[in-house]
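These notes concern the structure reproduced below.
Only a single protein chain was left out; the remaining protein chains are all shown in position.
What follows is chain A.
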Amino acid sequence: MKPLDHSRIPDASGSSAPIISVAGLSKTYASGFQALRRIDLEIRRGEIFALLGPNGAGKTTLISIICGIVNPSTGTVTADGHDIIRDYRPARTKIGLVPQELTTDAFETVWATVNFSRGLFGKPANPAYIESILKDLSLWEKKDTKIMALSGGMKRRVMIAKALSHEPNILFLDEPTAGVDVELRRDMWNMVRKLRENGVTIILTTHYIEEAEEMADRIGVINKGEIVLVEDKHVLMQKLGKKQLTLHLQSPLTALPSGLQSESLQLSPDGTELVYTFDTQSDETGIATLLRRLNEHGIDFKDLRTSESSLEDIFVSLVRGRS
């Protein structure tokens, strides 16, 4: 897993104004369910922003409001400086959406449906451009196939092609890799990277946290309709990340010697491993002390490794902490 090079994030306009600005956004559905509670969020131009949250946290509602599918109860949203309600035409022209559900027509051909989308978004026909999208998404051979004859993965590609058909500079991907095979997932992330290089801002939601960890520049966590945290991915990992030192023991222990007992030191159930958890932020990790004391107790180890907690661990602890 290669870390992203942050110096390459393009800033097409040269301005630092956010491309999407959400202020005081709330949504209460007719059923009385409050899906969003006063959300404030800014998406930076040209970034890949990952929105994480458990099922029912409000991710799709938030995206649906920004894209014009759901009416907000209170609050405002601007997309590239245009209010999404007062100024909906320029705002929506900038936005492409790949929704979570595979909702496509059945009897249309791939070519017809993608061209339909482009027209719907007010753009004159451009067969050469549509051809290039279909080729990028490995759909070109299927262009005359009816959508109902396509596999789920192919349908997903069609939905992406539709979302890109009007050349948006903001792209929403709502759970784009749910139920998608490895190959398509890889293609999709290559495409996302390519889009970002061309200055497209990408906002995605995902359940595969490792994807957010790999792809995103910044991460927002939403839970119960509230933004819990928005942070640069690396800062987040550093700030909340814990490291673990695992020692493989020469000979198994039945219990920790009383002198070594501490909250941060755990013996594995089979007694062959000691796991020491420490905070990367503190100056004193305590590793030296631990090793010295192990030595004092005559505990030898044959190997050791350290591991960083993943975004998933961080996410789980955040969401659990709030609920």
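Brief remarks on what is shown
The definition used in the following text is that a residue touches a chain if its C-beta (ideal position, glycine included) is under 8 Å from a C-beta of that chain, and two chains touch if they have at least 3 such contacts; residues count from 1.
By our rule, contacts and distances are computed from a predicted model.
The chain absent from the displayed complex carries the UniProt protein name "Transport permease protein", chosen from "Succinate dehydrogenase", "FAD-dependent oxidoreductase", "Transport permease protein" or "ABC-type xenobiotic transporter".
Of A:Arg45, A:Arg92 or A:Lys142, it is A:Arg92 that touches the chain left out of the display.
Within the entire complex, the positions of chain A that touch the omitted partner chain are 29-30, 64, 67-71, 88-93, 95, 97, 99, 101, 103-108, 112, 115-124, 162.
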